[in-house]
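Right, I'll just put the structure down here and ask away after.
As you look at this complex, bear in mind that one protein chain is not there, while each of the others sits in place.
Chain lettering (A and B) follows the sequence in which the chains are written, and residue indices restart at 1 in each chain.
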Amino acid sequence: MVLFIVSVGLSVTMGLMGFVNLAHGGFAMLGGYAIVLSMKHWGLPFPAALAFGFFAVAAVSVVLERLLYAPLYRATELDQVLLTIGLVFTMIATLTLSVGPETQTVELPEWLRGQTDLGFIEYRTYSLALIVAGTALMIALWFGFERTRIGARIRAAVDNRRMAQSMGVDVGRLFTLTFALGSGLAAIGGGLGAEILGLDPQYPFRYLAYFLIVVAVGGLGRISGVFFAAILIGVLDFVLKIYFPKGGTLFIYALTLILLLARPHGLFGKKGTS
Amino acid sequence: MNTKIWNRANALAAVAFAACSLISAGAIAQTVKLGVVLPYTGVGAEFGQQVDRGMQMFMKLNPAAFGPYKIEIIKRDSKNPSGAEAKVAVQELVAQEKVDLLTGFIYSPDAIASASLATEAKRPMVIMNAGTAWITTLSPMISRVSFSMWHAGHAMGEAAVKIVKAKTAVVGYTDFPPGKDSLDAFKRGFEANGGKVIDEIPMGGPGQVPDFTPFFQRAKDKKPDVFFVFVPAGDHAIGVMKTYGALGMRAAGIKLIGPGDITQDIKLQAMGDNAVGLITMHHYNADLANPVNKRLVEAWKKEYGPASTPDFMGVQGYDGMAAIAHVVTTLKGKIDPDAAINALRGWKYDSPRGPISIDPRTRDIVMNEYLSEIVKKDGRLYQKNIGVITAVKDMCKELGEGRCKQ
Partner (left out) sequence: MIAATELARRHRLRWWEALPWIASLACFFAFPNYLAFGTQVLITILFALSLDLVLGYAGIVTLGHAAFFGAGAYTVGMMAMHWGWNEPISGLIAAALVAGAIGLASGLVLLRTHGLALLMLTLCTMALLEQAANMGAAWTGGFDGMPGLSFSKILGLFGFDVLYYRSQYLYALAVLFACFAIVRTLVYSSFGQSLTGIRENLLRMHAVGAPVRVRQVLAYTVSAALAGVAGALFTQANGYVNLAVLSLERSAGVMIVLILGGYGRLYGAFVGAIAYMLLEHVLAKAYPTAWQLGLGITLIVVALFARNGVIGIFDSLRRRIERSAR
């Protein structure tokens, strides 16, 4: 579920904007730090810290988008790769120097700790909370993109930028907003995931492969696709690890390999989206 | 156009090289040069910092340790544990900086890859962490002041039967050499004393922290008396503790035990109340009550802030510098490689981890292993000592297991 929350933001920026954003994990990390540090130093409660992380990172990403990303929208993918990797290096070094190389930990509020008895099975409370949060997020996003005016505009701008522009849509501002949304989602993912994935300056590289896999399997720009892909991969990984721990992470990769060979556009991707 | 690039590259290189040679030309003959290879960036950056601080604390608390001899420390980043980066760093320290001694080495691959260089160049290498047991057999120039996975693993196996009174155990380990070493060591110690290991669960690689829930669920279903866990010190350990608490394994009567890597002091407070009751075996924890340690902890907190603490890696850095100071003063500032290694053989020292010495035969460390239980005291987690096994050698080499056979 953590995978979903972080990856959905990536799907938004990469799929909708067509930008190869390898720095996405970096935004998740920044968000995680903003959330953890604001709780530690200002005593913000967990939900307020999440909101703070979302807006702080969204604000930072707006600046970065205008300064760095916008000039490269029409450049090749490879130049975009170079830019975003450079950005990740910079983020890592900045955090290492300013906060330190050590791991940051989240102090969860009491009501999110321990086990919850669901009647038929005991389950980790925090995981349940994540599932609820993830589902809510997915519904909200789906609604936002498929059923509102802004969502329609974004989709229009992605499909045919020039046409959208001539229809009076301010594509530049729209993209900035979309990017801010994607990065903000990453930030929330970083904060929520810190409990399980940990949080230290190496975060963006450590989980890059996972995020990309989820997006690829789900299909670019498909929010529901990413949702189901994250669940599918998460559940299969969990089950296989219980029964065949020797295989380690082998399964996740083998699985992705097979899935992508069978469905190159992702499980739920439209033809021609990638 | 390529001319320009090459010229530019060469000009850049020339400037850099000139700068380096200026530094080395400035050194005085009586100074001993020490090359330090640690990960200052990447996954091990936090550990690099800890060892580095330990070394500095030794210098600060023992200003007279080097006598009249000056020591010049040259630091190099070993980056990520590929071995190759560390090897290039060592090669340059030897070839360009002409260092007399080498030290550092957090990750085993870094030490393993560099061993042949130490032999070839005849530079004594004092290892401050790298815990794969057979490293010391790779070169006669290597001496280790840290530990091998067998120290704590074997001792824990013995103590699990004798002190914790366990009969069955499940072992969960991170699937890389220290993890497997730890598994083997624990199994040897546990089963030699009448226990039985009923399941072995590899729990992912060291590169990323997995979600431990599925592995712990499997262990819980086996219902052992104790669950012995080895994961790399750091984020993995926090994940282990949180999962242990969240799955309610304590309520199910399964005790969590392990080597002290999982209760590394710098991570301990972050583990929260889940860690209470955890029993570990290790050669150091910051709550050891000896006077040398009290002095170190106090000075450390003064230097780096009250929230910081030395941990076993910091103390290894501290003791490593002590060993180097011993070599430098014994040889009167003139480092002859063979004499340096001989000076280390049998060296005894009163360390923050209690009495330690270097085994003259294996050049590996001999030290106490402390069994401790996490308790809550004055609002913080505290490691209460509940037993000690004195003068523990690296059991891998004592038993001649696998590659440790000499």
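Some points to look at:
Heads up, the rule we're going with is that contacts are C-beta pairs under 8 Å (C-beta built on N, C-alpha and C of every residue); 3 or more make two chains touch, one makes a residue touch a chain.
Here the structure is a predicted model, which means the values were calculated and not measured.
Within the complete assembly, A:79 is the residue of A:79, A:107, A:146 or A:170 that touches the hidden chain.
When the omitted chain is restored, the residue from B:94, B:231, B:281 or B:296 that touches it is B:94.
Here the missing chain is touched by one residue of A:132, A:167 or A:250, and it is A:250.
Interface with the hidden chain, as seen from chain B, comprises residues 1-6, 9-10, 12-13, 16-17, 20, 40-41, 45, 75-77, 79-84, 87-88, 91-92, 94-96, 108-109, 112-113, 115-117, 120-121, 132, 138, 175-177, 180, 205-206.
Take chain A: the residues that touch the chain left off the picture are 68, 71-72, 75, 77-83, 85-94, 96-97, 205, 208-209, 212-213, 215-217, 220, 246-250, 253-254, 256-257, 260-261, 264-266, 274.
The rule is simple: only the chains that are shown with their structure count from here on.
Inter-chain centre distance (chain A to chain B, centres taken as mean C-alpha positions): 35 Å.
Chain B contributes residues 41-43, 45-46, 48-49, 175, 201-205, 207-211, 213-215, 217-218, 234-235, 238-239, 242, 245-248, 266-267, 270, 272 to its touches with chain A in the complex. Looking at the complex, you find that chain A touches chain B at residues 93, 96, 100-103, 105, 107, 113-115, 122, 124-127, 195-198, 200-202, 206-207, 237-239, 241-243, 245-246, 248-249.
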